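What follows is a structure written as C-alpha cells; I'll ask about it next.
Yeah, one chain of the complex is gone here, protein chain that is, but the others are all in their spots.
When the chains are written out, they are named A, B, C, D and E in that same order, and each has its own residue count from 1.
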Amino acid sequence: MKTLVIMNQAPYGDWSGREALDMAFSLAAFDQPVALLFTGDGVNWLRREQEAAAISQKAVDRNLAAATIFGVTALYADQQSCHRFGLDQHTMIAGITLADTNAGLLGEYDHVISLS
Amino acid sequence: MKTLVIMNQAPYGDWSGREALDMAFSLAAFDQPVALLFTGDGVNWLRREQEAAAISQKAVDRNLAAATIFGVTALYADQQSCHRFGLDQHTMIAGITLADTNAGLLGEYDHVISLS
Amino acid sequence: MSNKISHSTLSFTLVITGAPYSSQAPQTALFFARAAVAAGHRIDRVFLYGDGVHLASALASPPSDEPNWSRQWCEFLNQNAVPGVACIASALRRGIVDEREQKRYELGANNIAAPFSIAGLGEWVEGVARSDRVIYFHGGS
Amino acid sequence: MSNKISHSTLSFTLVITGAPYSSQAPQTALFFARAAVAAGHRIDRVFLYGDGVHLASALASPPSDEPNWSRQWCEFLNQNAVPGVACIASALRRGIVDEREQKRYELGANNIAAPFSIAGLGEWVEGVARSDRVIYFHGGS
Amino acid sequence: MASIRTLHILNKRPGHPAFKSCLSSLENQDALLLTENGVLALVDKGLTLEGCVYALSPDLKARAIPGDASVAQAIDYDEMVALTARAQRVISW
Partner (left out) sequence: MASIRTLHILNKRPGHPAFKSCLSSLENQDALLLTENGVLALVDKGLTLEGCVYALSPDLKARAIPGDASVAQAIDYDEMVALTARAQRVISW
C-alpha cells in the first residue's frame, strides 16, 4: 500500500498544500509508505530560506528537509517544473530527487492524492 | 459610479459565480448602474436550458435572461470565449452582447469586480 | 486499501475536502455514497478534511428552498450507521468544535452536528490501510 | 466610490471573500487595514462575503503557536471603531449566526464574534456608492 | 468489460492547473471520468479528449452540455460507483 501525495499548489497562499503535507507526515507516522511529488507551482515549496514569519505563518522548508527522517520514503520534484521556476541544487533544499513526471512515476503507487 | 462584474467562473461547481451574480443584482436593486461580463469558463453560465435541479441546485439562466428587467444595464460575453466553448445565438440565452474584451471594455467602468 | 477488483461487496472510505455552499464536493459525495450503499457496498467512514469540515456544522441555515447538505449527510450517516469524522486540526482552525473542545478552549458554544465526531488523521490512515477504496471529493473551482 | 486621487485622507470599504486557514485573504487585508489607518485614512467598514464570513467565527481555535485571525480582526475593529459586517446570505449558508438568527432558525447556538454583525448586501452597496475606495481581498489558490 | 488500471476523476474546470496534470498522466488502460466543472471539457474546442472517457450525466444536464456519445459516455452515480469498483485504483484530481 504505497501512497504518493502530489504537491501542485503554490505555497502559503492557501492551506491545501500544508494540509497535503500533514497527510503525508501522518501516513509516515503510522508506518505507511508514502512519498511526495512536487510539480507545477508546487515546486516552490522546495525553495531554500523561506521566511514565512513575514506573513505570520510557519515555514515548512525545514520540515521538508527532515521529511525522510520522519519516514517519508522520497521527495520527488518534477524536472520540467523546476526548470520553469528556476530551481536548481543551489536554490532548492537538499534531498530532492528530480523526476520526469510523465515517465510513469505515478504508476508505481497504489494510492495517489492530489488536493487540487 | 458604473460597476462591471466579471463572471469568469465555471457554473455550479463552486459558489463564487452565484455570489458575483447576487452582487450585480443587488447593485441594480439599489439603482446603481451595473453590467455583467462573461468571459473564459464563465461564458457557460449563458447556455440555454440548464437543468440545475439534476444536482439539486437552482438554475440561473432564467434569472440572467431577466437581468435587464431587474436593472442590470447590459450582459456582455467575450467573443473569443464563446467561440472556444461553441456558444452562438442558438445555444445562448437571448439578450447577450458579444464583446471583444481586449478592446478596452473594462476601461469604461469605475469599479470592476472579479471574484476569482 | 486493497487492489481487490470485484463486483462483489467492497469497503469504501470517502474523504470530503470541499465545503458545502462553496464547492459541489459534499453533494457529489452524497449521491455517490447513496449509490454505493444501494449497490451493496460498505462505507467504513466518511472523513472530512480541510474546508470539508464545514459539512459538520449544525448551524448552516440555507434558504428553505435549497437543500441543507449538512442535514442530508447526517440523515444518511444515521440511517446507514456510517461513522462521520471531521479532522480535528482542520476543524479547530475553522471553528467546528464539539463539547470536549468547547470546554478545553473555553468557548461559548459548540456547533458540531450529530452524528459527526472529531478525531485525528489516524482515522483516515486507517481507511487508507484497510478500506478497499478511498475516494476523494475535492473542491472544484 | 469616488475617483478622488489624493494623498490626503480617503475613506475605504474593505471586502474579504477568502476564509482564514483556507486563504491568505484575511491576513493581507488586516495588514493593509492597519497600514491604511496608520496613514490617516478612514475605513468605513469591513464587509465579509462568500467564504470570507468564516472570519467572523467566535469558535475558531488554531494551535496556540499560530495567529488567531478572527481575534486579531476583532481587536482591530474595536480599537479603531470600524464596523465589521458579514453578509447574511453567505453567513447563514455557512453556519455563521448571531442571536437573532439563532432564534429565528431555532438553532442550538450562535457563533458570531463581536463586534462583527450580520447584514445584507446593502451595506456593501453603500460602500460602493460612498467610500472613496473599495478594495477586495479574495482567496488566491 | 475491459479492465481499468486507473480511474481518473476530474472535477476541475478546463483552465485549472490540475486539469492539465490529469490529462498528462492518462495512460493506456486508464479511464477518465469528468464530473462537476470538469464536464466543460466536452465543449471546450481548445481540448482533445482521447481514450475511454465518461461524464457524469447530472452534471451535464445542470450545465446544458450536449453529451457527444462518440467522445464521452454519460453515466449516473450508480455507474460511477461501478467504475470505482472496477478500477484497480482511483485518483481524484
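Here is the rule we use: contacts are C-beta pairs under 8 Å (C-beta built on N, C-alpha and C of every residue); 3 or more make two chains touch, one makes a residue touch a chain.
Remember, it's a predicted structure, so these values are computed and weren't measured experimentally.
Shown chains touched by the missing chain?
A, B, D, E
With the missing chain put back, one of A:Asn44, A:Thr101 or A:Ser114 would touch it. Which one?
Touching the chain that is not displayed is residue A:Asn44.
In the full complex, which residues of subunit E touch the absent chain?
These residues of subunit E touch the chain that is not shown: 13, 15-17.
Name every residue on subunit A in touch with the hidden partner chain.
9-14, 40-41, 44, 47-55, 57, 59, 61, 83-86, 91
Touching the missing chain, which residues of subunit D?
3, 5-7, 10, 12, 24-25, 28, 31-32, 34-36, 38-39, 41, 133-138, 140-141
The definition used in the following text is that only the chains that are shown with their structure count from here on.
Tell me which chains count as touching both subunit A and subunit C.
Both-contact set = D, E.
More than half overlap in residue numbers between the two sides of the subunit C-subunit D interface, or less? Answer same or different.
Result for this pair: same.
Quick one: point me to the chain whose Cα centre is farthest from that of subunit C.
B
Can you figure out the chain closest to the middle, judged by Cα centres?
If we average C-alpha coordinates per chain, C lands closest to the whole-structure average.
Roughly how far is subunit C from subunit E, centre to centre by C-alpha average, rounded to an integer in Å?
Averaging C-alpha atoms per chain gives centres 24 Å apart.
Taking the mean of the C-alpha atoms as each chain's centre, how many Å separate subunit C from subunit D?
Chain centroid spacing, subunit C to subunit D, equals 28 Å.
On subunit B, where are the residues touching two or more other chains?
Correct list: 9-10, 12-16, 55, 57, 116.
Where in subunit C do residues touch two or more of the other chains?
3, 21-22, 24, 50, 66, 89, 134, 136, 138-141
Which pairs of chains touch each other in this structure?
Per the contact definition above, the touching pairs are A-C, A-D, A-E, B-C, B-D, B-E, C-D, C-E.
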